[in-house]
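As you look at this complex, bear in mind that one protein chain is not there, while each of the others sits in place.
Letters are used for the chains, namely A and B, taken in the order the chains are written, and counting of residues starts over at 1 for each.
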Amino acid sequence: MFTQQLVNGLTIGGIYALIAVGYTMVYGVIQLINFAHGEVYMLGAFFAATFIMVMGMPFYMAFILAMACGAICGMLLDVIAYRPLRRSPRLACLITAIGMSIFLQNLAMLIWGSRPKPFPSQSLPEWFNTTWVFSHFRLTGFHLFVFGVTIIMMVGLNLLIKKTRFGKAMRAVAQNKTMAALAGINVNKVITLTFAVAGSMGAAAGLLVGAYYNSLYPTMGYVAGVKAFAAAVLGGIGSVPGAMLGGIVLGVAEAMGAGYLSSLYRDGISYGVMILVIVFIPAGFFGVVIKETKKSI
Amino acid sequence: MKPILQIQGVSKNFGGLRALQDISFDINQNEIIGLIGPNGAGKTTLFNCVAGIERPSSGKILFTVNGNPVAIGGKKPEKVTALGIARTFQNIRLFDNLKVLDNVKIGRHCRFKSNVFGAAFKTPSQRREEEEIAASAEEILEFVGLRGRGEEIASSMAYGDQRRLEIARALATDPKLLMLDEPAAGMNPQEARSLMDLIHRIRDKGITVLLIEHDMKVVMGICERVVVINYGRMLMTGLPREVQGDPRVIEAYLGTGAFNAAEA
Partner (left out) sequence: MDQKISNSSKLKIALLILALVLPAFPFVSQHMLHIIILIYLYMILALGLNIIPGFNGLLDLGFVGFYGIGAYTSGLLTYHFGMSYWMIMPLAFLNGALWGVLLGAPTLRLTGDYFAIVTFGFSELVVLFLTNEIWLTRGPLGLPGILPPSIDLSWFGGPVWEFQGELPYYYLAIVMVLGTVFVMHRIQDSRLGRAWFAIRDDEVAAVSCGINLLVYKVIAFGTSAAFGALGGSFFARWVTFLSPDMFKFWESFLVLCMVVLGGMGNIWGVMVGAAVLVSLSEVLREVLSAVGLPVEIRFLAFGLIMVLVMRYRPAGLMPIPAVAAQMRAGRVKRKKVKTAVS
């Protein structure tokens, strides 16, 4: 059972990590908790299901297109909701983020209905169902697919941040927007693109979760969003490797907790971990302690 | 009489940067003392260490309360204020969006103690306190020359008046020691003169004044003693006249060789 829970935990943890990097990247560049990120994740799942069911697309194509839609959603979110508030106080941005989150959730409810829908599982490739039985656990092709996607995306994201011009620009904007602008970086564009990257990974995660649990519903982004945020905090907000590690640790903790303690409090474990981390180690694994007071005198 | 503030070997590091190194000097009761030095010398850092905003990396800061020296290095800023040290900020930090009178009333905060229940039920003691706070706040506004302006919004006032208001708010905390961070910055000569007059009157109330100032007219005009720091180290202390003519000070401000040039 332990090994099986570990496998389950790693699978779901990898998905949390995909969402968590979205929070952390956006927080890194504009110091905003993008509450609506969970909704981009939810929309990703619904887009993919719609592409498959309504347009009859093959799974992989729907996957790619859902990611593209997620990127567009992220960009629209930034351009419509957040960009006008760049120079507003934080409270205004946070309230807007909450407002957008609720708005998108209900928009999805209006379009797709409030009841949970099954994922069109017949479209999933054959090999997802292949099962290998080991002495202590079972592994399916789907597990491997999730691992593979997570690893590829994480490596890709790291390369993007470390090696590309965009990555450099993003780090510069995160450090100091004024200086970045003086150095000729189009700050708004970099921020919007960051939202796009975050959105595409979130959408991918949504699709994976929808397919994994075979269930889609408009409020799915809300719980997953908070959990992923908890993962980002655990890793140290602003740190991309931290978010990855945080997601995996949280996924495993949750699976173990659900397996050994009480499955009723599955979600509670994430909230509990989050509150404890925030109170006792607010810097997380790799982050910087954020203090608002005592600064800038 | 004991010095009111003793700074003993205070150092402050920010990571690898040594902002203050082994600063020591005393401030006597009821004097006006200037802290000068070029930009980046560490003057504001020293203020922050005394005020409790920064914790000194090493060294002691002793503040005399009722004749007993109390170590205040590393104490929280609100505690330091309660002990009797008030300050103003280099870039004015008023409660911009509140009324002038409320700014001063908030300064009175630490000298009173009414609580939630008092606030909710307006007990007689609370009412008395409110009256006292209002009366003393008006009095302080008058003292700094802002009489009758209590209903204005702080940020809408002219720059010089904002400086005065910040001093009023600091005075409202009933300090024994008042630390002013560049109070004359951005003032025209006339405003600076009336500021000097205000500082004299503050001292006449028995309050010791420590000020950071770049305007040498102000420093020479009111300081009884001057402490000079440069690159986080003590350069000298002395009378304004002594400091003014000292080659080390001129060099610190104007660079190497400046003294010789000035002589020539």
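Rule of thumb we're sticking to: contacts are C-beta pairs under 8 Å (C-beta built on N, C-alpha and C of every residue); 3 or more make two chains touch, one makes a residue touch a chain.
Keep in mind the model is a prediction, meaning the values are calculated, not measured.
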Filtering B:M1, B:L17 or B:V116 for touch with the omitted chain leaves B:V116
Can you work out which residue in A:L91, A:V133 or A:L182 touches the chain that's missing from view? A:L91
Return the single residue from B:K12, B:K43, B:K105 or B:R225 that touches the missing chain. B:K105
Contact with the hidden chain only, please: which subunit A residues? 24-25, 27-29, 31-33, 81, 84-96, 98-107, 109-110, 113-114, 161, 170-171, 174-175, 222, 226, 229-230, 233, 237-241, 262, 264-265, 267-268, 271-272, 274-275, 278-279, 282, 286-288, 290-297
In the complete complex, which positions of subunit B touch the hidden chain? 51, 53, 76-78, 81-82, 86-87, 89, 93-98, 102, 105-107, 109-110, 112, 114-116, 118-122, 126, 129-130, 133, 153, 155, 169-170, 172-173
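Heads up, the rule we're going with is that only the chains that are shown with their structure count from here on.
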Would you mind pulling out the distance in Å between where the CA atoms of subunit A average out and where those of subunit B do? 49
